[in-house]
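Only one protein chain is missing from this complex, and each of the others stays in its spot.
Entry: chain A
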Amino acid sequence: MQTLYALLVAPFVEYAFMQKALFGSLLLSAGACPVGVFLMLRRMSLSGDAMAHAILPGAAAGFLFYGLEILPMTVGGLIAGIVVALGAGAVSRFTVQREDASMAAFYLISLALGVLLVSVRGSSVDLMHVLFGTVLALNNEALGLIGAIAAVTLASLFVFWRALVAECLDPLFLRSVSRLGSPVHFIFLGLVVINLVGGFQALGTLLSVGLMILPAAAARFWTARVETMCVAAVAIGFASCVAGLLLSYHAALPSGPAIILSAGAVYLVSVLAGTRGALRARLVTHRHRTA
């Protein structure tokens, strides 16, 4: 009992930085995981990764002018992400090109610009901060920002739920009964951007998409309903954050990768053992009913 306490609870009770890290990453999961579910269901999982790269030049510009400060880097990342999301979304809506290609084009331009900006001034240590984040150094300002992002995300999901589902399930139908089709698509891209920006403080631009996609991808193997999939994704996200932070604390590992790898482990287990996973499909007896 003593060892269990020391192993699982004590780090969070005894250290304020661990409490903040836990609080921040849980808030992040609450918003990012359901967004990830919709991203996955729209077959845009890799677009999430692209968007994460797209944020880089904005964050780098903030870093260039203000140093390693959270607010300017966040605002910069937000602007860059929204420009790329709107640009890619508009190209796919109004031309023959599909969103995967337009997104790739915009994020590559953005990424190159970001690397250029960081290398103009930054040392490699700074670059590491931008790329890989610092969950163990979250301050109150950052926590407030992540909390606001989670609140905006959950409120938007609640309000636009029906439109989001309709836009995924049957976009042509939504367009025939409502003018919400295009706006809801852009609102959704906006949610992706703010959650990635929220995540890059803690996990870095490269890893923030991991907390969005991995729990969602894992949840797909456990349920066949969107509602429960979102709840399951959040639960998996929470568990990954706790496990990752503990792993990071006890084994002295960097916290961002530890959290994402924990989510990755849940994903791999889900692929195999999920109620809709690979093993079940193979192992279930081949008996069948008459009708």
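Note that contacts are C-beta pairs under 8 Å (C-beta built on N, C-alpha and C of every residue); 3 or more make two chains touch, one makes a residue touch a chain; residues count from 1.
The rule is short, and it goes like this: contacts and distances are computed from a predicted model.
Student: According to UniProt, what is the chain that's been left out of this complex called? Choose from "Coenzyme F420-reducing hydrogenase, delta subunit", "histidine kinase", "Metal ABC transporter ATP-binding protein" or "NAD-dependent epimerase/dehydratase family protein".
Tutor: "Metal ABC transporter ATP-binding protein"
Student: Looking at A:L41, A:V152 or A:A265, which residue reaches the missing chain?
Tutor: Result: among the candidates, A:L41 touches the missing chain.
Student: Can you list where chain A touches the absent chain?
Tutor: On the chain A side, contact with the omitted chain comes from 41, 159-160, 162-163, 165-166, 168-178, 180, 220, 223-226, 229.
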